[in-house]
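Here you go, one structure.
The complex appears here minus one protein chain, its other protein chains still in place.
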Amino acid sequence: MYQFLYNLIGNEIIAGLLVAVVPLTIILVFALFGIWLERKVSAHMQDRLGPMRTGWHGWLQTVADLMKMLQKEDIIATDADKTLYNIAPVLVFTGSFAVYAVIPFSSKLLGSEVEIGLFYVLAISSLVVAGILMAGWSANNKYSLLGAMRAAAQIISYEIPTALIVLSMVMLTGTLSLDKISQMQTSSFWNWNIFGGAIFSLSKFLLIPFMFVGALIIFISTLAEVNRVPFDIPEAESELVAGYFTEYCGMKWGMFMLAEYGNMFAVSAIISILFFGGYQSPFGYLGNTIGAQWLVPFEQGFWFLAKGLTLVFVQMWLRWTLPRLRVDQLMTVCWKYLIPYAFINLIIIGIISIL
Amino acid sequence: MKQYLRNTWDGIFTVLVGMKVTFKHLFTPAVTIQYPDVKVKLPERVRNRLYVNMDDCIGCDQCSRACPVSCIEIETVKSIPGEDLGITSNGKKKALWVTKFDIDIAKCCYCQLCVFPCPTECIYMTDVYEFAEYERSNFLYKFATLTDEEAVQKKLNYEKFQAEKAAAAAKLKPETPAQTENKSE
Partner (left out) sequence: MNFYDIIFYIFAAITLLSALFVVTTRNIVHSAFYLLFTFFGVAGIYVLLGADFIAISQILIYVGGILILLLFGVMLTNKITNVEIRTGTVHMLPAAIATGIFMGAVVAVMVWTEWKSEPSVIPLTTTKDIGHLLLTDYVLIFELLGILLLVALIGAASIARRDEE
């Protein structure tokens, strides 16, 4: 994509900016769609209808809400630390947006082809923690601070099982590049990493159960990293009003929402790349069959979005199924269950992959 | 260790059970009623907005006295002989001009206590429930059929009649009023 634009325009800066616009658009559109989907899913799971009156089945509801949010007065509490208070939402959104720099949406649409994509994703998400701490502390509100502390503790804890599973996948595939991992799982869903990868041998069948365990663990731990129910104790409405963004309003609050939905899709994308073949089609491409090569990247984009949205749907499904965990339960799940399982999984996958 | 594995299994299994329940509900038809488009049929004896059929009202003030929140205000003027006010639908003869019949529906508590004492059944609850207003003053429903000028006219008529009667009585028999008073006592 970058190369194509660079050849087309001949200017590095403009080409780079244009490439950056694509994931931004995807985040914005996804946030609009995701919030609507969340409302509809929650409503239908509770035998309600949800928004119905703005457009067909209320699909314009989020747009209307956005309009409302943009018009709101920007209130800053008198005792808040104004500089940090204003920087924090931008930092949080930057953290979730920066992840998209390395995510391959299709074989032709990937921001940066860095070799260390996975490592980058793990690292850049720490920016979100700093932003959340900043937001919570600068608002000078006890609920904000409690939420921020909880969020930081939770995200840092759950980064460990995530990193362990990522590590086991790196051991298996031998690369940190998200694009290369996607390319390895080509041609059929049987070659996806969740079914043991593309190399057909005994170890493939031995790997399958451990891959399922790995996918489950990384799904749970990334769910906790994006602060979604049942791991939403940082923003627990019934205890902390809204957690670290209690004091925010208008578009600054909107930035936190954007970041949350951006993160949701980002972690779903990472899981789908690691385990479900990324942008690869599960059956083969229509473009190859009918001889239209230009169709293939679009199909890949479709499959990528489909996989990502399916995982987002599962996240929402879980949200409307489970109650919130207590803080000690949250830490128990992470340190006493997920990390030991992830370690054992890591060792077993290591042994199998050198067989 | 056994407990640990059991906890793990329970954790995963119970979540899956819960997810199955919510997934089923995803396809259960919603119970929501799309209110302005679809309206629920109200029960037969529903109590909503008050209405007064002024053709039947005899101005007896019983509803106003029955009201626990004093939201009904009635003023009447007696008619003078020769004026025909008509009769109510159940055959009662009307004798009073109703110059003011105001219901402040914002105060109304929908208890229906005003409905029972009405001798002509002219005040009753309707099934209209959508009567939100932008101004609070619009909640003051005026049911009196007479215009303000007419009301003033009737009042003047009555006062004139009383004055004439008093004058006539004074001319004919000055003692009579006193005697009647004594009798009534």
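Per-chain residue numbering starts at 1, and chain names A and B are given in the order in which the chains are listed.
Keep this in mind: contacts are C-beta pairs under 8 Å (C-beta built on N, C-alpha and C of every residue); 3 or more make two chains touch, one makes a residue touch a chain.
The structure displayed is predicted, hence computed values, not measured ones.
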{"item": "In the full complex, displayed partners of the excluded chain", "value": "A"}
{"item": "Contacting the left-out chain in the complete assembly, out of A:18, A:69 or A:84", "value": "A:84"}
{"item": "Of A:122, A:198 or A:296, the one touching the omitted chain in the full complex", "value": "A:122"}
{"item": "Candidate in contact with the missing chain, chosen from A:66, A:109 or A:145", "value": "A:145"}
{"item": "Residue ranges of chain A at the interface with the undisplayed chain", "value": "12-13, 79-81, 83-84, 87, 114-116, 119-120, 122-127, 129-130, 133-134, 137-138, 140, 142, 145, 149, 152, 156, 159, 176"}
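Convention: only the chains that are shown with their structure count from here on.
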{"item": "Where chain A and chain B are represented by their mean Cα positions, the distance between them in whole Å", "value": "59"}
{"item": "Residue numbers on chain A that touch chain B, as the complex places them", "value": "41, 43-49, 52, 216, 317-318, 320-322, 333, 337, 341"}
{"item": "Chain B - residues contacting chain A, complex", "value": "7-8, 11-12, 15, 18-19, 21-23, 25-32, 34"}
